[in-house]
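Note that one protein chain is taken out, while the other chains of the complex remain in position.
All chains are identified by letter, namely A, B and C, in their written order; residue positions are counted from 1 within each chain.
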Amino acid sequence: MNSGIKTVLFAALAVIGFFVPTLLGGSGAVYAACVLIAIFAVMSYGLDIVVSDLGEVSLAHTVFFAVGAYTTALLSVSAGLGPVLSLAGAILMVLLVAAALGFVTLQLREFVFSLVTYAVAVVAATIAQNWDFLGGSDGLRGIPAFELSWLGFKARNDQELWPVAYLLLLVAIYLVSAFRRSKLGQAAMMVHLNQRLAVTSGVDPQRIRLQVFLVSAPITASAGWLYAYQRAYISADVLETYFLILMLTAVVVMGRRLLLGPLLGVALIQIQEKFFSFGGYVDKIILGSVLILTLAFLPNGLFGVVAPLRNLFIRRATPVGKTIPERS
Amino acid sequence: MNFTQQLVNGIVLGHAYALIAIGWTVLLGVARLVNFGHGQMYMLGAFVTWYGVSRLGLPYFVAIPVAMLVGVAVGYVMQRVMLQLTLKQDLVSIMIVTLGFGYVLHGAAALFFGSTGQILETPFSTKDIYWGDLWFTYQDIAIVIVAILFFAVLKYVIDRTRIGRLARMVAEDPQLAQLAGVNVRRVYLGVFAFEGAAVALAAALVAPRTPILTSMGFDEVIITFVVVVLGGIGSVTGSYVAGLALGLFTAFFGAFVSPAYATAAAFAVLIAVLVVRPGGLAVSPGGR
Amino acid sequence: MKATKTLKTLAIASLGALALSAQGHAQAQQPIKVGVIFPLSGGAGPQGQHVTQAIQAMAAIINEAGGVMGRQIEILSRDDESTPAVGVSRANELISSGVSLIIEGWNSPVTLAMQPVISRANILDITAISKADPILSGEGNPLAVRLNSSNSQDGAVIAKYIAGTKAKRIAFMTENDAYGNGAQESIEAELKKLNYAYDKVAEEKFPFNQADFRVALTNVRAANPEVTIAINANEGLGMPALIRQAKQSRLPGQLVTAVGTVAPSVISVAGEAANGVIGADIYFPDVEPFASNEANKKFVAKTQEMFKYTPDKYMALGATSLQVWAMAANEVKSLDKEPVAKRIRGGSFKGTIFGDVTFAANGQLESNHKLFTIENQKIVVRPVSN
Partner (left out) sequence: MNTRPVLEATNLRVAYGGNIALDVPRIAVRERELVGVVGANGAGKSTLVNGLLGWSRGSPKVSGKVMLDGKDMSRLPPHERVKAGLLLIPEGKLVFTQMSVEENLAASVNAPHDGQGRRHYSIDDVYTLFPRLYERRHHLGSQLSGGERQMLGIARALRLGPRALLLDEPSIGLAPRLVSTVLETVRSLVDSGLTVLLVEQNVRAAIEVVDRLVLLERGRIIAEGPASEMRDDPRIAEAYLGAHVA
């Protein structure tokens, strides 16, 4: 496909995407679901580049999500800062945390890396539950509505928050695709696939790993930022395994290194939970089974199954991929 | 007498930790597999034992092997599903799959066993021993004895028997082991079945100490983590020592500081050790 | 038809009469949707299910008496899975299905997360159980209403008990979170108010999910307390474990549990070890004045008929939430949030399950505590001694 046409197609797609909630009836529940899907998708995109490109399983991304949410809550409640400054603060804070964590885990790979990141997540949950500064087990309350007074914009409900969530989603997708085309993204892939070859090609794997971490963490943290506004309340539950499983499933379920994969993954899971729920336990079994079955039996994810069909509609491939799961 | 009682607490707790961790230690040592479903397998072992004793009326000593058999079955199924990933050594996918299994086991157990707290009573757990000021139960003694025996036998099997040698060969280099005529698949399946049986045994022995809930696996998995990693990944002797040390640490940290932060403190130690000696942990594979 | 009822059920009776007169309209009108959000799965699942059932029983009672403003009540129940994120999603679902009231709240963090969402949607939100103090702070919901007793009300009754025993050596075993620390603080504050001198010989904090208290109990035992106060809201796991292990470790002195932490379910898990433990609570289905309260009798009978279960305190709180709202809505003839909330906050109601009740201006139900002892694994309410 000609790259000009591609750009136009993507732009058209982005515009259509904005009207998805309206097309689905525009009820409060639809907007609530769409906003959450956008937020959780952004959260997953952060993890996506670590898992899919760098090839490591970080179990500490819930911490980045929490850092984003807690920083936003603290800055907006105690310091009265607006969304722009709280976003800046959240990103700054998460860069510090990610740098520290990246530095600590620089030497570690594979399961030792995962074990340590998991340990970090556990310690973070303990801290969040017990430290009064972070609200302890009661959490932080009274986060104001998302308001940009200089634009005259105020989001009192999910419908009004949707443009922000959608914009954040587009930015995250753009960042991930730009990352994949960048030198860093290619170096990360090289480190992932063949570390020895990477070293002999003059790539420093440890530096690449740290850099990827520093790109990834702010993406996930920005999801936490918006989540704080959406929920108006943050507590230690943002560090629960639920979010971890959600992220991991979203990243792998469609197939790795698919640009829209995490978005579609999150959409599938959320739609099932919200509109086709079978109760907490059965939902758990469903989510777990989806994770197991895709990884164990569908090396290319769900998309690998439908990909051959795609050839039948090659021209419409991308728009179809975008809209189908949101309707199902 | 506070000190001796805490010592007793720590020793019992330590042996319990070591016993819970042993299946995973071998799994990690031999197959390089991280099992995030370990805690839920522990929960399942406890509930199957409980179901056998209190619902089916089985004697405790019959319920234990039943639970172990269920553990073997679960371990076998898990590994059967993950076999291709294991052979490819796709550790990333395996970790995520085991997380998924933990989720499924939790959901399924809650549907089947319900979500109320239960007490697993055994002939030992109800008999208290008061010795001067000291207090413990026969269950505690059973935990310590079984843990020591289990570790001794396991150490012997791994170091001195043919099965142990096969496992160590696969642990060091599964490809080379194939060239020595070893059926690597079977070793992987066997190791996971062992993990299932071991964790079920641990659950049957340790779970009577506290009420059990189908949502409880998480805390067990994180403690096991510390034991497995601090012990030197895959080291049997190491995880016994680490389990005991962690038990004593928990008891005395609880006694002198606060039980509220004992787990977090253990994790802080773990992170520190990993950072200071990242390479030192990758001791000889093969479950020694 | 309701003319023979006693004074206590006058409110319900008038409600019924009102319904009769409006029956013509009622058939044409849609039922009023009431949302109920409690954990239906997980550790608190069984209790959440019971509370939901109790609310359904109360809805049946109200509907039989003619409903609210002549319309029937329809209960929409959701599972918050004890997770704030899930609770918020479920609240959003209920909001968009057009409920007029949401009764919620087993876990405080879940309640705190849902409050702003429900409040922004301008729907009345009644918290049945969750105890955290900030629930009534007005930050999440300026028109909050809560039925379960507050930490400070609970602290007073325990402090009074301690002062009555004249025990000087007091130990605390406290869950290290907002609930536990708040409960301990309020007990100590109330003791101070009574000018009661005591030694805090031990204070052990532990995480919510702790099930093995041997280390903490060893410390407490060594301090040789006369009274040990256990504050642990983990009814499925921690509280029964603590009671059992305290008994086994031969903890000296009297074990006292914080208000509302010992439900029948705790006693059934703890077994014989629970005998002799002292606690306090605000509702007992078969003890005076509840035993002769017509509204309560009706509720107990209905719950037993529909669900084969004798209601406990939580169920009574859930049902009363709906009952009080129905009374208020009938009185102000509106389903809107503001008038109903204003009628409840600072208002009094006659003939509820809890008898005649009053709400404080901040929305807190003022409750009446009773001490009890567990004997033969049954709750036995202690006669009022002072």
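What we mean here is this: contacts are C-beta pairs under 8 Å (C-beta built on N, C-alpha and C of every residue); 3 or more make two chains touch, one makes a residue touch a chain.
In this text, all values refer to a predicted model and were calculated from it rather than measured experimentally.
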>> So there's a chain missing from this view; which of the remaining chains does it actually touch?
In response: B
>> Can you say which of B:Leu56, B:Ile129 or B:Leu176 touches the chain missing from this structure?
In response: B:Leu176
> Which residues does subunit B use to touch the chain missing from this display?
Replying inline: 88, 162, 165-166, 168-169, 172-173, 175-185, 284-286
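In the analysis below, only the chains that are shown with their structure count from here on.
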> In whole angstrom, how far does the Cα centroid of subunit B sit from the Cα centroid of subunit C?
Replying inline: 39
>> Measuring centre to centre with CA averages, how many angstrom lie between subunit A and subunit B?
In response: 33
> On subunit C, where are the residues touching two or more other chains?
Replying inline: 41-42, 45, 176, 207
> Which parts of subunit A, given as residue numbers and ranges, touch two or more other chains?
Replying inline: 126, 130, 280-281
> Quick one: in the complex, what on subunit B touches subunit C?
Replying inline: 1-2, 5-6, 9, 13, 110, 114-119, 128, 130, 135, 137, 209-211, 213, 215-216, 218-219, 250-251, 254-255, 258-260, 262-263
>> Which stretch or stretches of subunit A touch subunit B in the complex?
In response: 51, 55-57, 104, 107-108, 110-112, 114-116, 118-120, 122-123, 126-127, 130, 241, 244-245, 248-249, 252, 280-285, 287-292, 295-296
> So in the complex, which bits of subunit B are touching subunit A?
Replying inline: 28, 32, 34, 36, 81-82, 84-85, 91-93, 95-97, 99-104, 106-108, 110-111, 218, 222, 225-226, 229, 233, 260-261, 263-264, 267-268, 270-271, 274-275, 278-279, 281-282
